[in-house]
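What follows is a single structure, and I will ask about it in a moment.
Just one protein chain is left out here, and the rest sit where they should.
In this document, chain identifiers A and B correspond to the written order of the chains, with residue numbering beginning at 1 in each.
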Amino acid sequence: MEEKKIFEKGNIAIAMAAIAAGCKYYFGYPITPQSDIPEYLSRELPRVGGVFLQSESEVAAINMLLGAAATGARVMTSSSGPGISLMQEGISYMAGDELPAVIVNVSRSGPGLGGISPSQGDYFQATRGGGHGDYRTMVLAPHSVQEMWDFTIMAFDLADKYRNPVIILADGMLGQMKEPFVTRMPEPIPYPPKDSWALTGAKGRPGRVIKSLYLGHLELEKHVWKLNEKYERMKKEDTRWEEYMLDDPEIVVVAFGSAARIAKTAVKVARQEGYRVGLLRPITLFPYPYKRIRELSEKVEKFLTVELNAGQMVEDVMIGVGARSKVYFYGRPNGVGSLPTPEEIYNEIIKTLKNEKVPVNEF
Amino acid sequence: MAEIARKVFSKPKSMKDKPFHFCPGCHHGIVHRLVGEAIDTLGIREKTIGVASVGCSVFLYDYFDVDVLEAPHGRAPAEATAIKRVLPDSVVFIYQGDGDLAAIGTAEIIHAANRGENFTVIFINNANYGMTGGQMAPTTLLGMKTATSPYGRDFRREGYPIKMSEIIAQLEGSAFVARGAVNKPANLNKTKKYILKAFEYQIKGMGFSFVEVLSACPTDWGMTPVEACEFIEREMIPYYPLGILKEKKVPDHL
Partner (left out) sequence: MYYEVFIAGAGGQGVLLMGNIISYYAMLNDLNTTFMPSYGVEMRGGMTHCTVIISDEEIGSPVLQEVDNVVIMSPFASQFTTMVKNGGILILNSSLVKSHQCEKENVTILKQPFNDLALKAGNSKITNMIALGYLWGVTKPLPFDEKLLQQAMLGILGESKKKFIPSNIEAFIEGYQLGEREKI
């Protein structure tokens, strides 16, 4: 594919990247603020010999995803908060079935119908498995339109590498904002061929089954441990994060996605004013960069977590930090007008440095 | 000796040599066999993909030597939709019970039918939830006692038994809809033809094909297998009449 610089919405970057990654099948249900994705793909997928299908619900959409993935095809769906909740049943089955697929959550604010403003309130749902049973999904958190493109392509490779659903956790801001991005192909991630398991009709071979039901003695436990081995491999091989101005910091700001973007401006301003502050931005939310946080906590006394919610990722920061450092939190749990400004975050950094905030890990 | 020994009965080639786990007198085994015979007759084993549902039919993959995907409860029509869209040359069938298709999966079956998805549905109507221990299903007859309608189904409390074939038949997208039973040889022979025809409709690209089969669940009904067959004849068929409800002659075109 020819590299081009394009000025488009984050949602469109995701839709374009899916096609570039060889995804020819999309199933989904409209919901704000991600409907640009199905709208774009309904127009473009038929042009590349693919299928766009608007399902009757997100429940149906995720099960269509499951069916298509079972044939070995690359497949994607996208939704937002309430729709992603409806998809959890299917995501759990896909994890149990070991089926690769990409699920995009351009999240909005909740709980319930909540609102359509940007939010990071789906962090727990995305990183803790979300549905029933003992499983995890890989979670990628872009913070720019370029990353909406890059991570979508990576997500397909990672899904195939692990035979596991991969979630792209974006939000309304990243979905709706426009930025220039380059239609580049990231470094491909190798993945095993699918012909040993895909359901394509039992031509010249016995019939195959893809299932998640294991009723035999110790069968399910064995299966769950096998799944768990993959999650352990993800931790070793595919934990990703970005470090920004992290030289010799006195305080580390930890933020992902949109919040990280806003925090970057605050960190830059604080640095310019001589404060030793840096940013750690987790890119994979599962697997989480605990190890890097642990390393930093051996030298840094203060961690300030900034989120567009009432405090979710902060628990992972606490796990990484242990009892070595103090963890502080600043959150704006979404809603119209409550997106934090760089000035706000800057003030929180200063307050933390001046010991005017109470750590959340002092129980 | 060898000359006169003629094999008159064997398992369909598309099925595995494995004894069914179904209860004595259950009709699932018979319907499984009819599906296997249709696959053999049409010579489509190598391109058939089955979708199993949740309920007694979940073990489809233990009996059929074809590729099988297990779907979450009620969702098989969504899985089948996608499989057929990705692999249009395959032959896709789903096999669902009444709890799966007529309760939790109503949205999925209605919309798959309405889109005219080109796959085949085998719908087992045994008027109760068999696997979970005989609870009330949407298809449970009025007055029928089940584990969750101990006083008998009353329309004022539980509504009426739902006639799925009639609903499916009136949707523009469905191409072939029939209701059969296997409680006696004459009905079985007709049902066998319906199932074969349903697959033929799919192969010809005619669109959504749907065969409902009234089936016995003697264990949960608290009857002997013979009594269960008689119950179907006496109680079920009058409410759920047998026959072809719809057969399009030509596929739809814009």
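The criterion applied here is as follows: a residue touches a chain if its C-beta (ideal position, glycine included) is under 8 Å from a C-beta of that chain, and two chains touch if they have at least 3 such contacts.
Note that the structure is a prediction, hence the values are computed from the model and not measured.
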In the full complex, displayed partners of the excluded chain: A
Candidates A:57, A:88 or A:265 - the one touching the absent chain: A:265
Selected residue (touches chain absent from view) among A:14, A:70, A:101 or A:116: A:116
Contacts of chain A with the absent chain, listed as residue ranges: 5, 7, 32-33, 116, 172-173, 176-180, 261-266, 268, 339, 341-343
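Simple rule for what comes next: only the chains that are shown with their structure count from here on.
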Touching residues on chain A, where the partner in the complex is chain B: 25, 27, 51, 53, 55-57, 59-61, 63-68, 70-71, 73, 75, 89-90, 93, 97, 199-204, 206-213
Chain A-touching residues of chain B, taken from the complex the two chains share: 16, 45-49, 51-52, 58, 61, 64-72, 75, 78-83, 85-87, 90-91, 107-108, 110-111
